[in-house]
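All protein chains but one are shown in place.
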Amino acid sequence: MSRFSALSLLRGAISGHKNVEPQWPNSELKSEYDVVIIGAGGHGLGAAYYLAKEHGVTNTAVIDKGWLGGGNTGRNTTIIRSNYLYDESARLYDHAVDLWDGLSQELNYNVMFSQRGVMMLAHNVHDVQSFKRHIHSNRLNGVDNVWLSPEQAKAKCPPLNISSTARYPVMGAAFQQRAGTARHDAVAWGYARAAAARGVDIVQNCPVVRISRGADGAVNGVETARGFVKAKKVAVSAAGGTSVIMDTAGVRLPLESYPLQALVSEPVKPVCPGVVMSNTVHAYISQSDKGELVIGSGTDQYVSYSQRGGLPLIEHTLAAICEVFPSFRRMRMLRKWGGVVDVTPDRSPILGKTPVGGLYLNCGWGTGGFKATPGSAHVFAHTIAKDEPHPINAPFTLSRFETGRLIDEAAAAAVAH
Amino acid sequence: MNNNTSLESLPATGRFSLRCKEQNIAVLSRALGLALPTKISLQVAANGRTALMLGPDEWVLSCECDDRPAIKEALAKVCESAPHSLTDISSRERSIRVKGREAAALLNTSCPRNLAELPSGRGVRTIFDSVQVILTREETDQYRLDIWCSFFPHVHALLSAANAEFKSGV
Amino acid sequence: MLLIRCPYCAETLPELEFEYSGEAHIARPQNPSDEPDDQWKDYLFIRSNVRGEHAEQWRHTHGCGRYFNALRNTVSDKFITTYPMGETRPDINCAGEEKNEQLAR
């Protein structure tokens, strides 16, 4: 596969892009693989890439029921940060941030990782205490996260309303400079292209309907819409469909799937430099490189796979945005959409082995797994290749729900995205 | 559009939350001197006392403020034979009356219910904006909202804003 | 915004009056202390998370206040039926082969 570069682009421009080749081939499904990964989101594609690159496992298929990157990877608000409270989480997400930094070069694909910073607003005394706790914990974990006064926050994001008479005044903010956003589609495409270049088959529009187990109880393949495929190992990275597919392997999970909505405004010239999150008023916002304000809403209360979501949430989200940014009231919503997020009881992912031999599980990222993509994919590949977890994902077991060692970022009043 | 909707804050009254299982309704009714309604949203009044059924085991009793000891006493007498809960909530809530040709439309600025389906004389617990209220349709174009005190200013402010909007004629 | 029929009020009302309360028919063990860890975990956390007909609890919080159960299709978000707390799940058959179809989105 040819390399992308300014020069190749120029050459293409001169030739009228005559010699372009597909970024990934339209692979046919073979009858047997060493590893089948279910789900061609960023996590699944990334795992395939790292399996090939770091573990030499290339006889891999990534199978998706739809088009690659069409799950939550393609519909999230792209917030990346690692200022999580607990050591386990901080290590996992910070591993990801380390990999984000340099991912474009690694993949030879500009994923537009942009470290414009993430600011989390504190609106009451409790928020202040909670964020300070995060900041101190982050500092000692080597994760950057600093406290900003309201004025400093406004200096970083001028449209912010810091009036002390606001219903939810800004009392300060936690700010992570290394945090930011990335171009979601490019992440899926970049991994797909790089994985395909190393021989991975990416099979689209092919639902996996059953995980098959042999007489010894271990997995031996998957049933797909295009027939049975033998596999030594099966890795599930099927956000939004995890419970359903894992059920076919006889593994029931502590997951519930909720609709999560997001929206974009019409594009405008730069007005919102970094990412601003307010957990208390429930508003998340950033501005994409194209100019739209990208705004995250909440989950509807009920389990749903409809990728829809209701109007009241959007109304609440935009009311909150307008409180925090009163000048945006005259901005317009261009499009809103929904995704399906798998949520665990402690809001932390499950990433590792399962009770079934040869079956590996990556799920439960809820509303915040995009940021983890390279880190999660990297340690998941390790887990699949070595049949044992990487130290970073070792705490994120399925068994923690039985023993009680939860990693409860939500309870610790962390924010979701 | 000619606006003639009025908002009126009502004086305090006596209010109780009354709870009991179905089999004891008759005994409590007798003690109260009022046949507790047995269909949600129905309201029955007798002897200056009103009972509105809010849930399958729940009524709100309204009365004159100084009728409260009598009610307590009457029900205390049947406590053994008809277990129930009687809790004074007179101070918990305040009421507002919305009256006029556009009362329903005004309420529908923040209440998602179809008010046409609430006949006169009935009441339900529902939601107004983010606030739980008891909404009673007193007459065709007259409604009463019972609101927990700390939510009262919010509801009142919303209704006033909507009223100003109606007055503007747009 | 969904419309939900409260079996107690016998009225179909806006979702805003209701609160979702998770999967239905997960009974609390009679004697929790006798439960082994893995079964207690099942009670606490394991959910069927069905793509299709899902039995679930709702509460008519801003109405009669009652909890009740519902069957709802989680793909279309449509309610199939609601029924009072304590009743068993109605036996309403949905089309066969649902799993494959579900997986195909």
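Per-chain residue numbering starts at 1, and chain names A, B and C are given in the order in which the chains are listed.
Operating definition for what follows: a residue touches a chain if its C-beta (ideal position, glycine included) is under 8 Å from a C-beta of that chain, and two chains touch if they have at least 3 such contacts.
Note that contacts and distances are computed from a predicted model.
Participant: Tell me the UniProt protein name of the chain this structure doesn't show, selecting from "Alkylation response protein AidB-like acyl-CoA dehydrogenase", "Phosphoribosylformylglycinamidine synthase subunit PurQ", "Multidrug ABC transporter ATP-binding protein" or "Aminomethyltransferase".
Facilitator: "Aminomethyltransferase"
Participant: I'd like to know which visible chains would be in contact with the absent chain if the whole complex were considered.
Facilitator: Counting the whole assembly, the omitted chain is in touch with A, B, C.
Participant: Among A:Ile321, A:Val343 or A:Leu398, which residue is in contact with the omitted chain in the full complex?
Facilitator: A:Ile321
Participant: I need the residue numbers on chain B that touch the omitted chain, in ascending order.
Facilitator: 12, 17, 19-21, 57, 79, 83-93, 105, 108-114, 116, 129-131, 148-151, 153-154, 157-158, 161-162, 164-165, 167-170
Participant: Extract the touching residues of chain A with respect to the undisplayed chain.
Facilitator: 4-6, 8-10, 12-14, 16-17, 20-26, 66-67, 69-70, 74, 87, 102, 104-105, 108-116, 123-126, 129-137, 139-142, 159, 161, 167-168, 183, 185-186, 189-190, 204-205, 265-271, 287, 289-291, 306, 308, 310-311, 314-316, 318-323, 326-337, 345, 400, 402-406, 408, 410-413
Participant: For review purposes, identify every residue of chain C that touches the missing chain, sorted by number.
Facilitator: 1-3, 14, 19, 21, 27-29, 31-33, 35, 37, 40, 44, 57, 59, 61, 65-67, 76-78, 85-86
Keep this in mind: only the chains that are shown with their structure count from here on.
Participant: What is the distance, in whole Å, between the centres of chain B and chain C, each centre taken as the mean of its C-alpha atoms?
Facilitator: 31
Participant: For chain A and chain C, what's the span in angstrom between their mean Cα positions?
Facilitator: A distance of 29 Å separates the two centres.
Participant: Let me have the rounded angstrom distance from the C-alpha centre of chain A over to the C-alpha centre of chain B, please.
Facilitator: 48
Participant: Give me the residues of chain B that touch two or more other chains.
Facilitator: Where chain B is concerned, no single residue meets two or more other chains.
Participant: Considering chain A alone, which of its residues make contact with at least two other chains?
Facilitator: None at all.
Participant: Residues of chain B touching chain C in their complex?
Facilitator: Listed in rising order, the residues are 40-41, 54-56, 58, 112-113, 117, 124-127, 132.
Participant: Would you pull the chain A residues touching chain C in the complex into a rising list?
Facilitator: 65-66, 207-209, 225, 241, 243-245, 247-248, 252-257, 301-306, 308, 310-312, 342, 345, 401-403
Participant: Okay, in this complex, where on chain C does chain B touch?
Facilitator: Chain C reaches chain B through residues 1, 8-11, 13-14, 16-17, 61-66.
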